[in-house]
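Quick notes on the structure that follows.
Excluded from the complex is one protein chain; the other protein chains are retained at their positions.
Chain nomenclature is as follows: A and B, assigned in order of appearance, with residue numbering initiated at 1 for each chain independently.
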Amino acid sequence: MVKKEEENMAIIVEGRGMALVILLLSYILFYVFMYLGRKGREIPVRTLPPMAAIPEGIGRAAEMGRPVMFTPGIAGDLNDPTQGPQVLAAISILGYIARECAKTGVKLDVFMPIPTALPLTEETLRTAYMAEGKPEEFSPDMIHFIAGQSPYLTAVLGYFQRERPATNFLIGGFYYESVVMGEGGNTIGAFQIGGTANTHQMPFLVATCDYVLLAEELYAAGASISKDPDILGCLRGEDVMKLILIALMIIGFLLGFARSPALINVLRW
Amino acid sequence: MSEEELTFWEKLARIDRRVFYWILFIGLMIPFIRPIMFPISISPSTRDLYEGIKEMVEPGDVVVMNIAFGVSAWPECMPAFVSCAKLFIREGAKIIIWGSYYDVDLTYEELLRRAKEDFAKLKYGEDYVYLGYYPNMEASVAQLGSSIRSIFSTDKYGTPLDELPMMKNVDKATDIKLVVSGDTGDCCDYYIRQWRIPYGVPVAEIGIAMLGSSYMPFYKSGVLFGMSVGVRGGAELEKLIGEPGEATIRMGAINISHILVIIAVVLANIGYFASRGKRR
Partner (left out) sequence: MAEVLRREVVYLITAIITILMFIEFFFIGTWNVAEELRTWATIIANISIALGAVRLLSEHAKNIQRRRAGVWPFSIWLWIIFLVTLLSGLAGYVIKQDAMTNPLYNWLFTWPYTSLGQTLYAITGFYIFSAAYRAFRARNIDAALLLIAGCFVILTNAPIGGVIWSGIPVIGRWFLDYGQVPGMRCFLIVAAFGMLAYGFRALLGRERGFYGEVAGE
């Protein structure tokens, strides 16, 4: 509850003290491990099967002579705190996909229904094709902008039937389009890699895709490709924070038996 | 293996999806021609939503009904949303309606149409107001908590908020008794983060069935005081307020479709196991 009474001389809003501590602790851990990673300390990270499968999917498209389709879903704008980071993480993966497509000469079609993400998508694709020394193969026409969920969905389903892409990447913030596109892709026999942090759409992607990046994996996907010390450092920081939370849960569980509200009071500080 | 070479069991495991689509299509029409009614039990989350409103809302309290679903989700969200509006009216609450979905005007009009008799008892501006659409999702929800007037200086029809009697002393989240958010997405998250946690305003969710699992942890931990999930939630609320309606009729279609899914899954597994045994 917000309490702004001056007389209690508190400077932190009641009930948010522990959130601040956890936030600061997370940031300190992220920073320390990022620093150590930059200094050359090795931070092992398991390979994410969906990321490892990206070249396989693009190779399949090259063999079949069909295009590859990428879409980040239409769950939210870039300024949406829940969906925005997912879209940004997806665009970051798109850069890798675009490089692989440029290497193998596979046609890439991007369905981008989020207007604010359009310039970033264009820039990412342009940079990827330039990085592979094929700037002439990039064209803004690769990006199909369709506003509105229903028109976007219809356009993608129509594209599936007309172009029959060999591989579909459904990575980003999705709403109900995940199951329709996933199943639509299945009907044309496409190899599919999905990814989302939206809990309500995970089951659909799991049911319809060959590989799926779930929750945090979406944000960590970049690390498994690039071994970027910043991302790896953050991953290690996240793991330490998770251990701390697990410890708190166990303590809370034990204190619960003793009917002690001590931990609850601390967390509510 | 060509289609002719497939055994019966293998065919059972590979039935063309279009066959199912036709069966589902025909099956779903049956309850609309001849309603199939079974008793509906009330789930704890819907009961808490109903009882929460009844316990918390006193006559004259101001509540917010947030529309974060589009016309496509009317069949799932609208029955529960209408039932909630009726309940608020019965409890004597004053209702602010606004929304973050761009076709919010249509949903508002539909709400008035479906609860016509109830809204007819009220006076616009004194008992309910419609403020319209706000963009920018969470940032706007946060700002609405700080100052409604900084987002909406007038209502949808251009009347300054200060000229609307029920809005005279209402500008912040703390002036609001509770929020009910109708969602197809994450809008309820914003009210949890920006209204429930900072200001302690009770929040309830009316969501499409897909959101049931996502919001269940918030309901179970008491962050949401109640939750209505999909058409089923709507039917339960209709039963609780004693006005069976659209959602109650739709439960027939839910029965048929769910039974068909179970049959399809059973067939797929029989075919899968039988053909796997044969291969061995």
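Quick notes on this structure:
By definition in this document, a contact is a pair of C-beta atoms (placed from the backbone, for glycine too) under 8 Å apart; a residue touches a chain by one contact, two chains touch by 3 or more.
From a predicted model like this one, the values you see are computed outputs, not experimental measurements.
Only one residue in the set A:F138, A:Y176, A:F191 or A:Y211 touches the chain that does not appear here, and it is A:Y176. Across the entire complex, the residue among A:V32, A:L214 or A:L267 in touch with the chain not shown is A:L214.
Touching the chain that is not shown, out of B:P135, B:P165 or B:G200: B:P135 (per the contact rule at the top).
Panel shows chain B; residues 15, 17, 20-21, 24-25, 38-41, 43, 70-75, 103, 105-106, 109, 134-136, 139-140, 142-143, 146-147, 150-151, 156-158, 198, 209, 212-214, 216-217, 220, 230, 232, 251, 254-255, 257-262, 264-265, 267-269, 272-273 of it touch the chain omitted from the view. Panel shows chain A; residues 3-4, 10-13, 16, 19-20, 23, 26-27, 30-31, 34, 79, 81-82, 85, 88-89, 91-93, 95-96, 98-99, 115-116, 119-120, 123-124, 127-128, 131, 145, 147, 149-150, 153-154, 176, 179-180, 182-184, 186, 197, 199, 202, 204, 206-208, 214-222, 225-226, 228, 230-231, 234-235, 237-238, 241-242, 245 of it touch the chain omitted from the view.
Just so we're on the same page, only the chains that are shown with their structure count from here on.
Remark: chain A and chain B have CA centroids separated by 27 Å (rounded to whole angstrom).
For chain B in complex with chain A, the touching residues are 17, 70, 72, 136-139, 174, 184-186, 189, 197-200, 208, 210-211, 213-214.
Across the complex, chain A meets chain B through its residues 1-2, 13, 15-16, 75-77, 79-83, 149-150, 175-176, 187, 198-201, 203.
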